[in-house]
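Structure, as structure tokens:
Left out: one protein chain. Kept in place: all the others.
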Amino acid sequence: MSEPVLAVRDLTKSFGALRALGPVSFALRGGERLGLIGPNGSGKTTLINCLSGTLRADDGRIWFAGRDVTNVLAFKRARMGLARSFQIPKPFVGMTVLENVLVPLDQIGDGSDHEARAMAILRSVRLDARAGDDAKRLSHLELRKLELARALVGAPKVLIADEAMAGLSEPEIDEILAILQRLSEAGVAVIMVEHIMHAVMRFSQRVICFETGQLIAEGTPQEVAEDPLVQKVYFGEPARH
Amino acid sequence: MNRLVIEGLEAGYGAVSVLRGISIEVRQGELVALLGTNGNGKSTLLNAILGFVRPTAGRVVLEWDGQTIDLTGAPPHRIVDAGIALVPEGRRLAPNLTVEENLLLAGSGRRARRDARRNLGFCFETFPILKERRAQRAATMSGGQQQMLAIARALMTSPRIVLIDEPSLGLAPIAVTQVIATIRSLQATQNLTIVIAEQSVVQAIDISARAYVLAHGSILRTFARGDSAADLDDIRRAMLGVGESRRPTEAAQ
Amino acid sequence: MISRRRFSKIAAGTGLALAAPALSTSSLAQAQPIKIGTSISLTGPLSGTKNALTGYQLWRDDVNAAGGLLGRPVELVTYDDQSSPAQIPAIYSKLVDVDRVDLLISPYGAVLSAPVMPFVKQRDLFLVGMFALAGNDTVRHDKYFHACPWGPNSQVNWARGFFDLARAAGCTKVAIMSADIEFAKISAAGGKAISEEYRMSVVYDQSYPPNQTDFSAILRNIRAAQPEAVFVCSYPPDSTALIRGLSEVGIGDSVKIFGGSMIGLQYASLLANIGPALNGIVNLHLYVPEPTMRNPAIDGFLARYEPLARAQQLDALGHYVPPFCYAAGQIIEAGVKGANTLNHAQISRYLHANPVQTIVGRATFNELGDWTEKRVLMVQFRGIRGRDVEQFRQPGRQVILDPPPLRTGELVAPFGAARSG
Amino acid sequence: MKRQDVAFAAGAIVVLLMGFGAVHAVANPYFFFAGYVIVQYVVLATAWNILGGYAGYINFGPAALYGAGVYTSALLLKAFGAPLVVNIVAAGLVGMVLGLMMGYLTLRVQGVYFAIATIALVIMLETVVHNIEYLGGARGLALIAPEPPAWAVGRTQFVFLVLLAIAVMSVALARWIERSWIGRGLRALRASEEAAECAGVATLRLKLAACAVSGALLAVAGAPYIYYASYIDPGSAFSLTLGLNTIAMPLIGGTRSWAGPVIGALLLASVQQAATVTISSELNVLMVGLALIVFIAAAPDGLIGLAERLRRKMHA
Partner (left out) sequence: MFLEILINAVATGLLLGSIYAALALGLAVTFGILHIPNIAHPVFVVLGAYLAVVANERGWDPILAALAGALPFYLLGALFYEFYARVFERRGEADTMQALTLFFGVSLVVETALVLKFGTNQQTVDVDYVGQSLRIGLLVMPYRLLVPALVAPVMILTLWAYLKFTYAGIAIRAAAHDVRALQVSGVDPHWIKRHAFGIASVTALVAGAILVIIGPVDPFSGRLQIGRAFAVVILAGMGAVPGTILAAFIIGVAESLVSAFLNPSWSPGVAFLILLATLALKPQGLFGASR
């Protein structure tokens, strides 16, 4: 077992009187494939936003790559290697696909040839043919890939894939899964937040389930799927008859 | 026969296609459930019926009182006026309006206005809590009360068919029971036609005559009351993605 | 070409000019015209002065009918400056460098002429000034001649008439108010200087934004200061609002004389609009139809202006701007004829040495090109009834109190009594 | 990529040389009076577009910064007789500070609110100038600038050349920003601030930088004005029309690249210069108004966007 690359302890976040998250604690090991499930409104998105830094948690701590990043701004976390993709793709419209990938590369620039690196990343997700096109002209699958490509340029230690497969067809899902699989093999820890259950269950080594801001189940995919609490969350009270 | 017919409906958001050829039929007085975990297209289907999402293929047709109304691609207010009401996910109340204003607003449609008084009376009778809090702003009500209001609002439009999207979402268990009971009694006493989208398989199947299981934008299978418990279990496992399964696409074919 | 010019020169020089009208139709039409360039505020906040063009045109028609200048016809080249000083440098450069005009007339007022002054100084060009107070005081250009009778050291002196009247009425305390507009600020500064000179104490001195619509607070503050003279430096929009305020909240019994430098009370539309509320106000003007001012030339001018104004929806009275535009033309005419050349230095030398008779009076220029004699009128509105414009064409409604040689009546004071009277 | 840079640099040098040559070859000074106005518009449009076009923050009060530049320069000239170069630098610094203040506003407000706040800034500054006697208040300030250096032929030619140099530098700066990581970052945050932040873009710093650079250049555009007109007044320095034109030009040309504002400025300014002397000014303003409506309705990406669309259509 390697050291945790990302860990949270007693993280909480409220919006007004509504406690959206926590307190919640968990850890992610380097290179691990973690599935994060839960119905809508269970706090998944709030958790991701707190992790990536676009939301400030009310309480609790976050460690990333051995550092306490609780008070580190989002862009710095991104530069440190905490990458995320968005549930609704947010391409930088008005820029070419290549430029989209150059944006994050710029931020961690070390002087080496950015464009070559960007092209290599685009090739790895098979977007290289569209490098010169405006991002707004991409298909949905291509947008999803662009999201991943953008997240990948910083050679991240952790990738949070927020519903990276929503709206895709089965073959397309397979393509995204393959990309994520390769990443994982390259040592990137992946948190897959997903409603497409068969994909999560297939991909994840470990699954955690959220409900009303709390972590209610944790274990292998099989264990979590069989967990009565999870079943209740998804399917309601057991039948009375 | 009065019924809502959906044929080969395809729809999505921009480049994302969500519904892939859905065909269902709802007859007057029925309570039909749409089952499936999030992201499988339940809400999109309801939104497409109501005109929020523009179908790219297929038809939505209302056959009622001898008339056949093609609702495909019509704007939502026209569809509501034709007699289809939606209790949307997240309820979508006007938070700055009072309970009564929310109800009156829904009763302002061309067809509904005639019966607005009576409908309001009926709503207050069915949901006494709403009468009690008629002057309170919708935003300040509890989740369960808001859900009641959202259902009452749908009733204000003098609907022929009510679509209810995840009524149990985000509610405390006691509120869920209450809401489900209300829906059931509405259907039973008012002979209302109801389509309910749920991921809580158990409750939904418990109250509905027929259930369609949606997976990945297609209908995985149809489930009728009286099907075996083993079948039910099967569906649950499939929905959580750990079944022996049968990837949804294969199963659908 | 040369021979024709020489011929004209000889003709003009030998008194053949008398025969010029006869020649005009044939030879004048063929002669190279003399171009006179200026910019006019046809649009923008100063577009109330756009009737300047009519003044220039009437002069041009007259001079051409009389055989032109130096035997050549006169042609006007004008552009719209949109009342914006930022437009001026390019317009005047275009007039001089592209259109190659022979002579220049300034745009209206100090703001618009300020950018022209360094230009004419640098290029050493002749310029007729229009309405700019102290327009030449900074640049001190020796080829500048003012068409308006502000008089020498005009920044201070031009409103002196008001303070002379105030002193004669025994005022010792003065209130000064001004709009945040160049012209108003300059007059207010002048007013302050004269108050000091006359040992009057300034008990109120404030400016207000140009579009002030409610003067009640200001008027109350003035009333609280109990001044005997109120020197007002306003612009058309606020002049109306201020006078309305006078009727509404009053100014107090201490005030003997009110007004001075209110721009707008020369325009027909405003006068008609305000009507009887004008009574008692003492204000500057440059021409009013009082017996001491009238002569056949100006009467004739105004008679020709009137139908044009009606047709073109210009200021119905035309007392304020157009006569001085005509006079500007007359100054050019006198200079060119007198020097018998278009040479700017010679024209200027001639004008410095000789007085010019214009329809608005005899102008003698000092070294800065200002009239040696101040001839700003202070008039008091009397007996205004209703909102008929015609009454402002009649004598006795705008009684001249100053300067003494033109006086047609005495100050009626205090202000309260003058208003009701 | 490299070749384009060389071409651009060559173009810039040619423009400067042509300007310099014209000053000596063209005797008619009107060319430079009119040219000054056009070049000034190029600077304004380019400066505005750095914030408005690249970052998508609409500064509706460019006149505030321009006016601040005009008055800073006039103040230094009046107080110390400072040379133009010093005034330009000082105006740039003042513009930068005001720009940073505006940048602070972007933390609190966005979209319409930001636009309205910038309008407020114009009125505030104008009110302040009205009440400063030393700057002439509402009366305006007439100053005679010192003699220009001999090589510049004349005063107008001199300020024209200075402004031309500023314009070339502004455009080069805008182009560099656009093509560098800064421009990419700005366009990224225009598309989505959240996604940009999560891609490691320091959005706040970039916004502040864009505000500062845009503000500085807008103010610099105003610095030589007193030398040009010899007279300034609050009405012209904080002119609504100038502000409007500044916004209209990039919109007409296209906001996404440096060439858009330049094309828009050259077009609008030349047409207006011509229109001033040919048709009535009312029609002039009417024309700008209609042009705005037509472009918003029919060509939201400006002439450049229109050209691209046509090209794509022809290829397809």
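We call the chains A, B, C and D, going by the order they appear; numbering starts again at 1 in every chain.
Throughout what follows, contacts are C-beta pairs under 8 Å (C-beta built on N, C-alpha and C of every residue); 3 or more make two chains touch, one makes a residue touch a chain.
Bear in mind that the values here come from a model prediction, so they are computed numbers and not experimental data.
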Touching partners, among the displayed chains, of the absent chain: B, C, D
Considering the complete complex, of D:Ala117, D:Ile144, D:Leu204 or D:Leu267, the missing chain is touched by D:Ala117
Out of C:Gln32, C:Asn211 or C:Thr372, only one touches the absent chain, namely C:Asn211
Check the options C:Gly191, C:Pro236 or C:Gly335 and report the residue that touches the missing chain. C:Pro236
Out of C:Ala189, C:Ala277, C:Ala297 or C:Leu342, only one touches the absent chain, namely C:Ala277
Across the whole complex, list the residues on subunit D that are touched by the chain not included here. 52, 56, 58, 60, 105, 108-109, 111-113, 115-117, 119-121, 123-124, 127-128, 130-131, 240, 244, 247-248, 251, 282-283, 285-286, 288-293, 296-297, 300
Spell out the interface residues on subunit C facing the chain that's missing from view. 43-45, 47-48, 180, 206-209, 211-214, 216-218, 220-221, 224, 236-237, 240-241, 244-245, 247-250, 269-270, 273, 277, 313, 387
In the whole complex, what residues of subunit B lie against the chain that is missing from view? 50-52, 75-77, 80-81, 85-86, 88, 92-97, 101-102, 104-106, 108-109, 112-113, 139, 153-154, 156-157
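One rule holds in what follows: only the chains that are shown with their structure count from here on.
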The chains touching both subunit C and subunit D are none
Taking each chain's centre as the mean of its CA atoms, subunit A sits from subunit B at a distance in Å of 31
Please report how many Å separate the Cα centroid of subunit A from that of subunit C, as a whole number. 77
Show the residues in subunit A shared as contacts by 2 or more other chains, in ascending order. none
If every chain is a node and each touching pair gets an edge, what shape is that graph: line, ring, star, complete or other? line
Chain-chain contacts, ordered by label, are A-B, A-D, C-D
Can you list the residues on subunit D that touch subunit C in the complex? 28-34, 36-37, 127, 130, 137-140, 142, 144, 155-156, 228-231, 233, 235-236, 239, 241-242, 273, 276-277, 280-282
Where on subunit D is subunit A touching in the complex? 181, 184-185, 187-188, 190-192, 194-203, 256
Counting only contacts in the complex, subunit A reaches subunit B at residues 39-41, 138-140, 143, 163, 166-170, 194-202, 221-222, 225-226, 230-231, 234-240
